[in-house]
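Worksheet for the structure shown next.
With one protein chain held back, the other chains of the complex are shown just where they sit.
Up next, subunit A:
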Amino acid sequence: MSETKRKGIFADILIYIVLLIGAVFMIAPLIWMLTTSFKEREDVFALPPEWIPDPWVFEKYVEIWEKGPLLQGITNSVIVAVSVTIIGTLTSSLAAFAFSKLRFPGKDYIFLGLLASLMIPYPAVMIPQFMMFSKAGWVDTLLPLIIPGLFGNIFMIFFLRQYLMSVPNAIIEAAKIDGASYFGIFTSITFPLIKPAIAAQLILWFMGIWNDYLAPIIYLNSPEKQTLQLVIANYNATYAIQTDYPLIMAASIIALLPMLIVFLIFQKQIIESVAISGVKG
């Protein structure tokens, strides 16, 4: 008894050491990023490295707003992410409702066809898409980043459909016979039922758009049109030559912070819905 118990405690300690070392490796670069943003330019090159800034300076967080279109970048990212996720979530959830609860011929084939689009990678369609949007005169505007998303998101439709499959049909059938409108059934019965699933999917989608880089770099040229991720990449390219790393890190922290806050608030829902995607995926 005591032999196995001692073994168990030993194993527990070992496991915590492994987890702690892992956690240090995961978090250390980010902490370094944060503390660097509070340093003076010269202190960045101190050997051995200073983990705690001496002195703490907060100027960089003032400077970043003057050194480039950071605020405009945030605004642009918010415009894209909010418009796409709000409207795209509505279209996606209506489609998921139709695919799971309404009867019409050919719906399973259509759904499979939509799923096939998951096999088409963005790089395989980006060139003709670019030509289409350039014909429309939309290059260097946010529209090419917004318009495709408004039509819905296949991933979201897939997960919401799965989720709705487990909701009993009886209530919906009863409402149909009562003569409720289909949009009414969706808003008053279906939507409240799938709200938690929608919320998690919406957050994940929002994060994906917020962090997107390839599509923005293709379409956006003028500094005042760029999304936040492009703006910080330009800060990096411009100010690295002047070795102004505190400035670059401060701007990067700003780019990272909103999603970090969202994650910390909703970490339970996010982690759960990601975990489900793997098990069911």
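Worth a mention:
One rule holds for everything that comes next: a residue touches a chain if its C-beta (ideal position, glycine included) is under 8 Å from a C-beta of that chain, and two chains touch if they have at least 3 such contacts; residues count from 1.
Here is the rule we go by: contacts and distances are computed from a predicted model.
Only one of "Sugar ABC transporter permease", "GntR family transcriptional regulator", "YlzJ-like family protein" or "Putative oxidoreductase" fits the UniProt record of the hidden chain, and that name is "Sugar ABC transporter permease". As for the chain not pictured, it touches subunit A at residues 11-12, 15-16, 18-19, 22-23, 25-30, 32-33, 44-45, 47-49, 91-92, 94-95, 97-99, 102-105, 107, 110, 113-114, 117-132, 148, 150-152, 154, 157, 176-177, 182-183, 186, 207, 210-211, 213-214, 217-218, 228-230, 232-233, 236-237, 240, 245, 248-249, 252-253, 255-256, 259-260, 263-264, 267, 270-271, 274-276, 278-279, 281.
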